[in-house]
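Here the complex is missing one protein chain, while the rest keep their positions.
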Amino acid sequence: MASFWAKEVPATIIVAALLIWIMPMMIGTYTLTVLLIYGMLGFSLGLIWGFGGILCFGQAAFFGLGAYTYAIAAINIGDSTIPMLLAVLVPAAFAALLGAMMFYGRLTDVYLGVITLVVTLILFKFISSTAGPEYVIGKARLGGFNGIPGFQTLNVPGRPNDYIYGDPYFYFCAVLLLIVYLLVSWLLKSSFGRVAVGIRENEVRVALMGYDVSARKTVLFAIGAAIAGLAGGLFANWGEIVTPNLFSLGQSAEIIIWCIVGGLGTRIGPIVGAAGLAYLKFLLGQQSMIDNTLLTGIILVLFVLFLPKGLVPAIASLWRISFGQRRQLPRHGARRIRSGGARHG
Amino acid sequence: MDLVFVIIVEMLYAVASLVLISAGLAIVFGMMKIINLAHGEFMMMGGYVTITAVTLGANVFVAMLIIAPVVVGLIGLVVERLVIRHLYGRLVDTMLATWGLSLFFIGLATMIFGNTTTGISTPISGFTVGNYQVNGYNFFIILIAIVLLGLMYAVLKGTRLGLIARGAMQLPDMAAALGYSPERIYMATFFCGSALSGLAGAILAPLVGLVPTSGGAYIAKAFITVIAGGPSLITGLMASSGLFGFISQIFTFAVSPVMGEVALLVAAVVLLRLLPQGVTGKFFRGRL
Amino acid sequence: MSINRRHFLASAAAATGAIMLPRAVMAADTIKLGSVLDVSGIFDAYGKPMDMAMRLAVSQINAAGGLLGKQVEVVGYDTQSDMALYSQYAQQLVREDKVDVVHGGILSASREAIRQTLHKNKTLYFYNVLYEGGVCDRNIFINGVTPAQQAEALVPYAMGKSGKKVYIVAADYNYGQITARWLQKFVADNGGETVGVDFFPLDVSDFGSTIAKIQTAGADLVIAPLVGGAHLSFFRQWAAAGMKDRIALASTTMGVGNEHKVLTAEEGNGIMVAYNYSQELDTPENAAFKEAWVAAGGDAGGMHELAVSNYHGVLTWAEGVRIAGTLERDAVVEALETGVSITGPGGKVTVDPKTHHAVLDVHLMEVENQGMRVVETLPQRQPIDTQAVCDLGANPDDNTQYEIQI
């Protein structure tokens, strides 16, 4: 724990500061902002899937819920502070309920996948069919397929006319992602985080030790949803419109692909995977020779077949093989790649 | 009275189409414990194969019942050899890889056929029931679903192949112990599953406007139906298709099509919460 | 395929240019026209021909000597049917590419995703798609038909050919909802009765129960503003049930993406529609357009309502620039507000200064052998729905999409 505060936190902050300084010189901040937001979204699934072993096919549901909560609250309240908080709390509460239902019902793997998928579909179908004038929450029309445009965007707390947008918004998102990253790192170092990893490894054993596995999974699930909701709120501010597509299965699929490509069981992997693939998609949109869906599909298949652990662990092990302590190679070469010491004290 | 008849036909049709769209996935999942998320795209390809064959001059029924299943089955075989066989026993990885495949096939179909909606007209004309006109093709789909279920039952129950397959379902090593290569059984199973998906896509093609992304509409429903059905292949398929088809049609008639879809999904969530192993995990155990 | 490659080279060059070169090098010796369209993904049936039409219009302008003595360069992005990419590319067009005008957007959601960005950054925007009406913003020009323009013409004609009892089946989103309301109004105005209204999400493809419901209601006429590939199933299942000869069918959307060419002749014949464009329009402008389209490598039957709207949009903008004599936004807007007209493949299109919508010809048509036979042309219809709520002359700072109360 001591080394966490003394070494890892300062190191992370320095690296992040460098990135925040350098990246805008290469990519426009507007695009960078959404890459950060996707990074946070990928991170949220990376946490519950990579460290909690919960494969959620519906992470997009929490993302969309966060975005919609923000938009609806912002229209009704007119100041962005409370809506931003609600964008975190509402998805978390929703996930807590859903999680409790699933985990106390002892649903696992495929069944968990089906339920989360179905819940996402229900939300998508519901939100898509709210075009009629009868669907109003306070002053906000839900708008159906067209979504909700024109809500109050992020402002300095208490001063609704001082908007935070453009470059300052990029820095805001970057710092927020850094904070979330550090909080999650701390969580994973804590007893709660380690027991969560234990549950991923062997749920029955952890229950036999006397831990309340269902409650812990529910809490972790809710934390993941809170982060996804935060990303959703940030996304709403960035795009200035929310649409039912945020809930779509395609969106959920992308989040899973980000995690796989970046590397599960690592903290940085899903962030890198999300930002990298989203940027790739952005670049691909500037050409029209190869169908982009086809390319995404090939990438996913190739990763599952040849690099099932993802980019970050592969690079890390390459690094270790090239520059690590050679004496220990036979033993460590075949070892599972660790998450930057996340599971150690 | 006529309306009641029409509603019953629509309900049977809803059940039959659920059986059709889920059968291929159910076989692959039941036998190999693999969720083929490219199932919807296999159906989409079945549709395109049919349309292409018909425009090239094939008889529409030959195209639907023979050409499409065979072609899609062969595509499935290639997929199995190239991708799936490396991933046996890794449920989540196969789901992800087949998800990737589904995107790949969507992209491929877009490049070949473009994104414009296509289709063929229904080969069976409508007819009159009292004051109502009913889509005659509905009966064809109901018939096909019944024949399909009967055939699956006969093969599993009555043939040597079915016996081996059932053995492999119970214990993967069983087939090997009997001297059959599990690899070949898996190949055959995946071929059959893909062919059934192709058949379903082909048969539904005249009813819908086909685009490369059409598969997405089916996969979620098929996935839900198969999982909710539970371990017994045929009984599970019938039970969950019957239940979901009935519920969704009731709500479609009484409220609206959206509510029909939502009711189906809600029913699935409630069902899985109450019976986490699916319908046949609790009832009709040990049936086929 | 050759088209694709050419597009790729052009856009790849533009893209690398945008990424690699420092901004100063990109001198303003060309006029830049930004385009954001779904050229891939689920909406590309609309987007591809629109892209084609836009490029055709630009190449024709360039071939005729360009605008203000400069060539027009297209900076096009494929939004891949992803709403988030609209926002991103709009920012890219405004900040990095610094384009002079943006044409594009297909779904209303995509328009709303970029409208404010372009408004804030004072970049002129053309939205060239048939839509639900009501957008009131001095920075945007819209030349698609709106529900009232269609419904006002279509409803009396269709009722005259069938009967007084009308059943409406509409796509469940803003366009469908608003169109359904206009349809109901015009049905009532013409002495008819709306016996049922059903809305369908865009992914519903099973209409059996609805067809039974329509029969129960005893309708004489069904009007179907349904949208997209899944909804095409309605027309197919309608024909399969043998309903075609029993109840008349009309639509305000079927055909804008050339859907009538997908239906067989037996399925499509007799469906009544009302649009600004039909491939079968017998005008010299349309003949010239079709010829140029094929010459540019387009599919001979590929042009549709939305593509032609996009073509009109580029021509209208070009005319505005010529009159203004500058690319400066306010000057171009003022020039357009003088009531500029162009004559395109769909007939004469005039800018309505009050709403920035279009006054255009609406053609009543019937689907016949996979074509749209023009029955009657109603010249120069006003966008009365938007006019009821929007007056940019009186409120130039307005920036809302009104939901028109009927």
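Order of writing sets the labels: A, B and C. Residues in every chain begin at 1.
The working rule: a contact is a pair of C-beta atoms (placed from the backbone, for glycine too) under 8 Å apart; a residue touches a chain by one contact, two chains touch by 3 or more.
One rule holds for everything that comes next: contacts and distances are computed from a predicted model.
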{"item": "Name under which UniProt lists the unshown chain, selected from \"Aliphatic amidase expression-regulating protein\", \"ATP-binding cassette domain-containing protein\", \"Biotin-independent malonate decarboxylase subunit gamma\" or \"NADH-quinone oxidoreductase subunit J\"", "value": "\"ATP-binding cassette domain-containing protein\""}
{"item": "Shown chains touched by the chain that is not drawn here", "value": "A"}
{"item": "Residue of A:6, A:97 or A:209 in touch with the missing chain, whole complex considered", "value": "A:209"}
{"item": "Missing-chain contacts mapped onto chain A", "value": "191, 194-195, 197-198, 200-202, 204-213, 335-336, 343-345"}
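Here is the rule we use: only the chains that are shown with their structure count from here on.
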{"item": "Cα-centroid distance, chain B relative to chain C, in whole angstrom", "value": "37"}
{"item": "Mean-CA-position distance for chain B and chain A (Å)", "value": "33"}
{"item": "Two or more partner chains touched - positions in chain C", "value": "40-41, 172, 199, 201"}
{"item": "Residues of chain A whose C-beta touches two or more other chains", "value": "125, 129, 291-293"}
{"item": "Residues on chain B engaged by chain A in the complex (per definition of touch)", "value": "35, 83, 86-87, 91-93, 95-97, 99-108, 110-111, 216, 220, 223-224, 227-228, 258, 261-262, 265-266, 268-269, 272-273, 276"}
{"item": "Interfacial residue positions of chain C with respect to chain B in the complex", "value": "40-45, 48, 172, 198-201, 203-213, 215-216, 229-233, 236-237, 239-243, 246, 257-259, 262-264, 266-267"}
{"item": "Complex contact set, residues of chain A against chain C", "value": "28, 30-31, 34, 125, 128-129, 131-133, 141, 143-147, 149-150, 235, 238-241, 243, 245, 281-289, 291-293"}
